[in-house]
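Some chains have been omitted; the remaining ones sit where they do in the full complex.
Order as written gives the chain letters A and B; numbering starts at 1 within each chain.
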């Protein structure tokens, strides 16, 4: 592995190696000098302090030097092209570059044009991919249910525009999940079934959640809710929100995931977000160790 | 001690332990790995680079990992609730969370709702408390006058709205200061004497400073000055500014403190701010070691 741009076509063995390493870091800690002398730079074109902070902590806990490249003050202001910025940063001696961008494929574009062996890590690009989220979600599920071949997983929300849904589906397929169902208002279902091969789709959440071992709720954006003819959040909640009643339709020990930040009372009821089946905060904790594992893997440190 | 939210009801022994440790760090240095592997996050809802930088340096000088949570880019933008932000940050593995907020009691609210054993440190909340300022002021005074039982201390400025005045008064009372006088325009005196038990109040600065061993000047905000019927800064300075003439009314070796940043020529004359009796820069230096002592104490590192 040289970069982490997507989980498309990733194989089961690679995912398991990353998850095992993340789990090892979580339970036994990590050597604080594993990445001493290496430089990890975060370059976020979309605001996301949560994800950025998770990567920063991952880098620091392995002893890497970390720099945030603050775009509001950057030479981007002066009109430098993105590739010139890339090559300038590379020339300063980067080992890993963590990129978030609102355009699909921008991290891959940077990886393709890199002049050094910098590792590009996609921290979310447009509606395309969010691979560390896919990995951390798989880790979270596995902590309670390592038997992916038996699992029914339902993902509910704005599937069409969700990079989380794409990366989750790819990770779960690679891990051999039994049944993966996508649930959304019609306007938010994938435009083509090819985008999510092997997944069933539904626009009735009661049906889609029935018997699920895992339900992954997606954050819904207000603008998109309105465009999908849910002018009122309450209407969306009534049809696609996860509350206690609906959760009772799932398997008794169904795990509830959400990439955060959550919209309480819209896609998820507080009683569920804060309930015993919620894994939301475990996801956050797993996010740091997953990113540590990705950094250690890409920077070629032997396990 | 689990959190540092206020100095109300703090006991003398605890303050002395913190001051002793701060003094030890100042004079003998600190082990650079005392907090290695611990994470200190700063979360400032009010701009204050001075105080934030002081905490950041304190964390770094003890070897802690430090992250600034930049609210302008945070998921707060996306409408996440403050408690969800707290729990998310906690899940990333925080040891200490340094919070400044313009609402009274917000750090205590976060401390109350924390799910982990994260230590909450109040870096200033509304008009309520600024406990590290109270401690560092006590440390500064003690460096020249450890005999608190003999000291006359005068605090002058916008007492009513000052978290510094509250925390200073609490620290100095706990240390057994002999006489504590509060001086302000009437509109800036405490609304009720219960807020500052045991303190005398005055609106004549010449009277209030007479014989003082320590005078603590407070920063005055222009909006409040106007509301208190001092439309001109010069009028405020004439009645409540500390100049050379007034300082001569105090004890000969009277120490002059100010939490900074100072308004030259408004609450304090340059000749006094820069004069031999000024302890203002000593306060800044003491701020870093005091915050180091607080971090070491709260993160339960044996002395």
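The rule we apply is simple: a residue touches a chain if its C-beta (ideal position, glycine included) is under 8 Å from a C-beta of that chain, and two chains touch if they have at least 3 such contacts.
Predicted model, so just to flag it, every value in this text is computed and none were measured.
Count of copies in the whole complex in this file: 3, from one repeated sequence with 2 chains shown in place.
In this text, only the chains that are shown with their structure count from here on.
In whole angstrom, the spacing between the mean C-alpha positions of chain A and chain B is 41.
By the touch criterion stated above, chain B contacts chain A in their complex at residues 36-37, 39, 41, 65, 67, 69-75, 77-81, 84-85, 87-93, 115. Contacts from chain A toward chain B in the complex involve residues 32, 44, 47-50, 52-54, 56-57, 60-61, 219, 260-264, 281-282, 284-285, 287-288.
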